[in-house]
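Down below is the structure, laid out as structure tokens.
Removed from the display is one protein chain of the complex; every other protein chain stays in position.
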Amino acid sequence: MKTRAIAGMFLAVAVTAGFLCVWRLQEGLDKERSKVESERDDLALRSPALMKKLSLEYAPLVGAIYWTRAVQYYGLKHYLGDQNLELLWPLLDISSTLDPNLIVAYRFGAMFLSDAPPRGAGEPEKAVELLERGIKANPDYWRFYQDLGNVYYFDEKNYLKASQAFEEGSRNPAAMPWMKIMAAKIAAEGESLETSYALWLDVYQTTTNKDIRKNAEVHLRLVKAEMDIREIDKAADLYAQKTKHRATRISELVQAGLLPGQLGDPDGFAYVLSEQGKAEPNAKSPLREEWLREKK
Amino acid sequence: MGMPQGAIEIEHLSKEYPYGFLHLKKKKSLEDLTMRVEDGEVFGFLGPNGAGKSTTIKLLMRLIFPTAGTARILGKPIDDVSMHGSIGYLPEQPYFYDYLTAHEVLDYFARFHRLTANDRSARVAAMLKKVGLDTAKKIQLRKYSKGMLQRVGLAQAILHDPRVVVLDEPMSGLDPLGRREVRDIILELKREGRTVLFSTHVLSDAEMLCDRVGVIVGGKLRGIGAPGDLVDMKAQGMEILFELSGSAGSLPLLEKATRTGERYRVQLPETELYSTLDALKSAGARILSVAQIKPTLEEYFMHLVETDRAQASAVEVSGT
Partner (left out) sequence: MRNIRTVAANTFREAVRDRVLYNLVFFALLMMGAAILVGQISIGIEQDVIVSLGLTAISVIGILIAVFLGVALVSKEMDKRTLYALLAKPVKRWEFLLGKFFGLVMTLTVNTAAMAAGLYLALWTVKHPLLKSDAYILVAVYLILLKLAVIVALALLFSCFTTPFLAILFSAGIYVAGLFAADLRTVKGVDLDSGSLRLMRGISYLLPNFQNFNVMGAVVHGRGVPGVFVWQATLYALVYIAIILTGAAVVFSRRNLK
């Protein structure tokens, strides 16, 4: 019937037009809203105990959801270059409370809670707390001791505790032999570039989490750069001893036979010597900014 | 005692419902019913809506429990579930499983009786034919009309060859054809020697079918007996139906008559019959029929209902 078809068409048009209006209106509302409320991240429910109760018997799933949120939170902040990671701890706190066996949450937290900004939240004591919880719930997982040792060593700079952590972890029959070696080395020497490099290398090689691997890579670069700089400085000091004045260019050290050649940093840029005759990364190198930050 | 036991025997059966706030008040929906239904008779429960007919039937079928009194069917007390194998029941406004077909419903109900598989399928087929649902048997019940559902209900009630059949308002909601069919089935059951108890508020059905009726009003049994015995059979005069065109004089009796167009109906005492007929003939009227006025069950019934109402309001007024 003709009137039926016309009515049908009219209805289709009306509904489409209606939704177009809704869409436009929503965009307008969103714009107005952003003026009214300032952008603040927040977690509606912060209490892990409450979340656990609310999850009834489905805590592992809710824990996985919170873990996912934590990863995305970190990823977004990292992408935006925003250093404020204040929600990372609450998110991981809740995830690990809901699912105490979610290994990856502890490991992720260990790295990104303790690492200094802009790479992490800079809260190593929280990382320690998280790992200790992880150890309690998963006593057989020796890598938590590795993570604990790393936190003490790199961020808390507490070499005694770091050594103890590696020692404790080495007692697990599944642990890698280097744990015991590392425990002894740190007890004896404290911080050393070789130790740092070795520790970061193991993390880089064994992790399955891409954020962790990327971060380990960043650290490896820095340690490698430090090691190179140490070499160059040694050569520069030797040169100064011999010639009674400090070299101002790397090429002088090379010509003096103290360096095999122009050394490039992990990003491929040649090192330079500062006015004081100390080695440092090239101004063009992206490594320079990070290196300077570490020096502070 | 030597008296043959009735098919259904009811003694002092009563049912009270608590109602109102905190369930403190009690409504008596059935009070002290004592009666029998004899073997092989068709017995009708009459009464206005809410009088207690359905309540009685539900008590008999053990769907609700009496506050007092007992009853026996075929000599067994009503809480003997095995006795249900010999009785059939059609509930009021029956409704069955939407998604089953008539065939499946009947087969389902048949399974509760101890029949062999062959016996069961034979009986189900026979019942479907008997109630005229043979063609519709594979259609799901949710597509059935009310009349068809009623027929399914009847079928499941008599499927297992019961000696006593209890039907709660079997004619309600049916069109005249449906009612005729149900009436025929009831008569057939009677011919087969079964006892039939049914409730209805349609008096003409009761008059036509029942050997005896019981009238329940306000929860009490007001009268029981054969329909003919209950009404005053004394003829109450004659009724003449006639046609009169034009106005051939104004007969005084025309004022007493009810008129539809050119037809008139007038009632008069038997003694005046022939004088009136003569007067009509001379007036040029055409006599259509002459009949005795018989009292109906309806008048008897209405009388009982009004008496009950009067008693009820008297009770209210006196505050007891």
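Order of writing sets the chain letters: A and B. Residues in each chain are counted from 1.
The working rule: contacts are C-beta pairs under 8 Å (C-beta built on N, C-alpha and C of every residue); 3 or more make two chains touch, one makes a residue touch a chain.
Computed from a prediction, not measured in an experiment: that's the story for all the values here.
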Ask   = What are the shown chains that the omitted chain is in contact with?
value = A, B
Candidate in contact with the missing chain, chosen from A:60, A:122, A:190 or A:266 = A:60
Query = Which residue, A:104, A:198 or A:270, contacts the hidden chain when the whole complex is considered?
reply = A:104
Request  = Can you work out which residue in B:40, B:69, B:85 or B:173 touches the chain that's missing from view?
outcome  = B:85
Remark   = Of B:93, B:145 or B:292, the residue that touches the missing chain is B:93
Query = Tell me, which residues in subunit A touch the chain that this view leaves out?
reply = 53, 56-61, 64, 67-68, 71-72, 99-102, 104, 208-210
Task = With the missing chain put back, which residues of subunit B would touch it? List them for me.
result = 58, 61-65, 81-85, 87-97, 99-100, 108-109, 111-113, 153, 156-157, 166
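By our rule, only the chains that are shown with their structure count from here on.
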Ask   = Hey, how far is the Cα centre of subunit A from the one of subunit B, in Å?
value = 88
